[in-house]
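So the structure is just underneath, and the comments pick up after that.
One chain of protein is taken out of this complex; the other chains stay put.
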Amino acid sequence: MFDTFPLWPARASTTAGSVDALYIFLVALAAFMSVSIFIMIVVFATRFRRRKGVQAEQIEGSTPLELTWTVIPLGIFMVIFVWGAVIYFRERTPPRGATEVYVVAKQWMWKLQHEEGQREINELHVPVGRDVKMIMTSQDVIHSFYVPAFRMKQDVLPGRYTTAWFRATRPGTYHLFCAEYCGTMHSGMIGQVVVMEPAQYEAWLGGGAAMGSLAANGESIFQQLGCSTCHRFDTQGRGPNLAGLFGKPVQLEDGRTVVADENYIRESILSPAAKIVSGFKPIMPVFQGLVSEEQLSALVAYIKSLNQPPAGAAATPSLLPGTKPQQPKVQ
Amino acid sequence: MATAAITADRTNYLNQEYGIKSWLLTTDHKRIALLYLLSITFFFFIGGFFALLIRLELLTPAGDLVQSDTYNKLFTMHGQVMVFFFLIPSIPAVLGNFLVPLMIGARDLAFPRINLLSWYLYIIAGVMMLHCILTGGVDTGWTFYTPFSTAFSNTKVIEAGLAIFVAGFSSILTGLNFVVTIHRMRAPGMTWSRLPLFIWAHYATSIIQLLGTPVLAVTLVLVVLERALHLGIFDPTRGGDPLLFQHLFWFYSHPAVYIMILPSMGVVSEIVPCFCRKRIFGYKFVAMSSIGIAVFGFLVWAHHMFVAGISLYSALIFSILSYMVAVPSAIKVFNWTATMYKGSISFATPMLYAFGFIGLFTMGGLTGLFLAALGIDVHVTDTYFVIAHFHYIMVGGAVMGYLGGMHFWWPKISGRMYPEFWGKLAAMIVFIGFNLTFFPQFVLGYLGMPRRYWQYPPEFQVLNVLSTAGSTILAVGYILPMVYFLWSMRYGKIAEENPWGASGLEWMTSSPPPTFNFDHTPEVTWEAYNYENIPAPEEVAVER
Partner (left out) sequence: MSDSPIAVEEHNPALRHHFADMEQQRQASSLGMWVFLATEVMFFGGMFCAYLIYRYWYYNEFAAGSRSLDIWLGTINTAVLICSSLTVALGVRAAQMGKRKLLVILLLLTIVFGLAFLGIKGVEWYTKFQEHHIPGSSFNVDDLIKEYPQIRIDPSHQQIFFSLYFAMTGLHALHMIIGVGIFAVLTFYAWKSLYTPEYHTPIELAGLYWHFVDIIWIYLFPLLYLIDRKPLK
């Protein structure tokens, strides 16, 4: 796979092509601009080199010329900006229905867990042609999940989830790097992304030790920690009903509305007092320090899986804030 | 100092007084400039030594020359020493200190004692940094990213942070002195539109130093407090936000890039007209683009954080603003090139450096466009592409300008000419060595080699070997000028008042200038760069 002296990185995801296209355009533009300036300098330097009896011609400047070389570059820059922004927008918006992989980074390894329950360390197996969304967090310092062949990079922060996605296009083994300096063995925090044909991938999935899916795992943690005593799937619970919650707006007690995404669920488990759902009392205990990052991933995956059944019991209807925003919520 | 070697027939700032005390207690801006020159040269070679060790380690894919922790300290201290102890003070504190009063016809900077204080602060900071280096060093990367720096690194973060804090105040005081001097100390007739572009560049630089540095200072205080007392301000496990640190840090550290490059642009704007014998093309646009860079430079900091977890929309805004700041830089390059048109061009060493600057800065600036493009930045940020890009700006740009300026004003500073042949040779060596060192890193970066890697996959080796080879050539190019500058202080040809036939008040006083710069306060009745009225020297810089 790896040559001894490559000049172009492998291209193995749907975004890689569009990033390369813009890159090639920019290389051409940069080459054209630098070469024209170098040529101008060389031509001027020879044509107007100092000669006996030839005086320099004093030229004040030229506003039309100045405006030209202000406006034209600006126009070109705007083209690059829009082009780059379009790619970025796509890179940052995971498509619906992507397979999810939970990533926990720590000094100096990557721990990955598939929806189906497979766990991997410093290695990620994915099939060709499937959208894969990474939901990542760090146990210690900032890391960065970088797969050059996918032209994909996302910092992985402690204390929150960041996401990234890709769709592999070509089977092979590709580098996984940590791109944010993270201490002694930063350069050892590397791994491989193995892209497989779907059939091979299914075989790989089947070959792993049989353990329940991530969501099933999350469900058992949900029971063990006693979450289910309050978060019941009816209207009687002391905590909000979590079915169908994910991705919906939630009306908070202080009048704000937030969307229940991965970070919201994470925060609501770790420090529940931060955002109290309207109509509920802040009675949930704090789980900061009681659940590991892996358990947290499982819980998040479980709560997301509750969206699957038809939403007969939408936990929190998306009310528009009708109540006046109250300042600190003190009962 | 080779003060005794100066055999001028009149007293000047070098032979007015002798002895260590006359130097250490001087308030003469020219002597302080020389104090700075000595100290930053010292730190330049320390930082350069670290750079060579880094390059040697990267000669092979395996981490074999030094331990990984040592390597991490090397690149951290290379960055900190080069940024805070060489690049930021380089042109402002040496050439700026020497030239700002001379160029505007003042007897000194507005606050000479504060100027000396700023040098002492620099020295205190430098001693702290050296102590930190010698007793173990620091391994956070020059960026001090939290929570690594506050909660995980077990090296001397506090000491390095405080050293940079103190160095920051040295920089603030220099900027303060320049702003007040430029506003209040101009000679009669020296209106804003007659100011040399070097002054405009330093004015813009000073604004950044004044408004940016305090934010870095307070951020470092918070990091130090956080590390010492575990406050939690940047610690996610205590409810803090590590991204807040990045915002505060880059709010200074992005404009800091302009602290390095703007003065260099100022130098080039002096050299190019002089060796083309003509007024600079579009004076007003060049002057205003300096101010534009200073202003826009404050609005682009988060382009260092496109993959750090900032929101999609703020990324869009910072991307478009980053393109805005590229426009004034482009204007400058076009104007310098246009200045050559119909000139009468000669090729002394300073002009070679100016050519080098324009070429390398153009490439550095154009690759900046790559990084500001969001989609590309995701791939190349935190890789060697970024390393190559900012070295093209900071070394190819700032250091080239600094060396060009040193050669251009060396006759004025020392009263002696440097040897022209060796000067040209060194300029060529620097240019070739620089490109060989850093161009392969663009390729490496797009291939995906992350920065700050102590060991790397073997397929990156060929390009790394090229880069290391270039760095040794570059080292020769940097040592040469130091040798022949020292040599010229005793053996160089005695410099005339105005050896280049340059415009500007600094050339209207003797070389080296007397302590109070001018015998009579000059009165300015002409525009800047009035080369039609100045005869070109018969032969530039005679070879001995």
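Read from first to last, the chains carry the letters A and B; within each, the first residue is number 1.
Basically, a contact is a pair of C-beta atoms (placed from the backbone, for glycine too) under 8 Å apart; a residue touches a chain by one contact, two chains touch by 3 or more.
Worth saying up front: this structure is predicted, and the values here are computed from it rather than measured.
Although it is not drawn here, the omitted chain touches the following shown chains in the complete assembly: A, B. Annotation: of B:Ala93, B:Ala106, B:Met363 or B:Ile413, B:Ala106 touches the absent chain (contact as defined above). In the complete assembly, the contact with the undisplayed chain comes from B:Gly232, out of B:Gly232, B:Pro457 or B:Pro537. Taking the whole complex into account, chain B touches the unshown chain at residues 106-112, 172, 176-177, 179-181, 183-185, 210-215, 217-219, 221-222, 225, 229-233, 237-241, 244, 248, 251, 516, 521. Residues 271, 273-274, 282, 286, 327-331 are the ones on chain A that touch the missing chain.
Please note the rule applied: only the chains that are shown with their structure count from here on.
Distance between chain A and chain B, defined via averaged C-alpha coordinates, is recorded as 36 Å.
Against chain A, the residues of chain B that register as touching in their complex are 63, 68-69, 72, 139, 141, 145, 147-148, 151-153, 236-237, 239, 242-243, 276-279, 281-285, 306-309, 312, 315-316, 319-320, 323, 326-327, 330-331, 333-335, 337-338, 340-347, 355, 358-359, 362-363, 366-367, 369-370, 372-379, 381-383, 443, 446-448, 450-459, 461-463, 531-532, 536. By the touch criterion stated above, chain A contacts chain B in their complex at residues 2-9, 15, 18-19, 22-23, 26, 29-30, 33-34, 37-38, 40-41, 44-45, 48-51, 54-62, 65-66, 69-70, 73-74, 77-78, 80-81, 83-89, 91-93, 107, 140-142, 144, 146, 148-149, 151-155, 157-160, 162, 175, 177-188, 190, 271.
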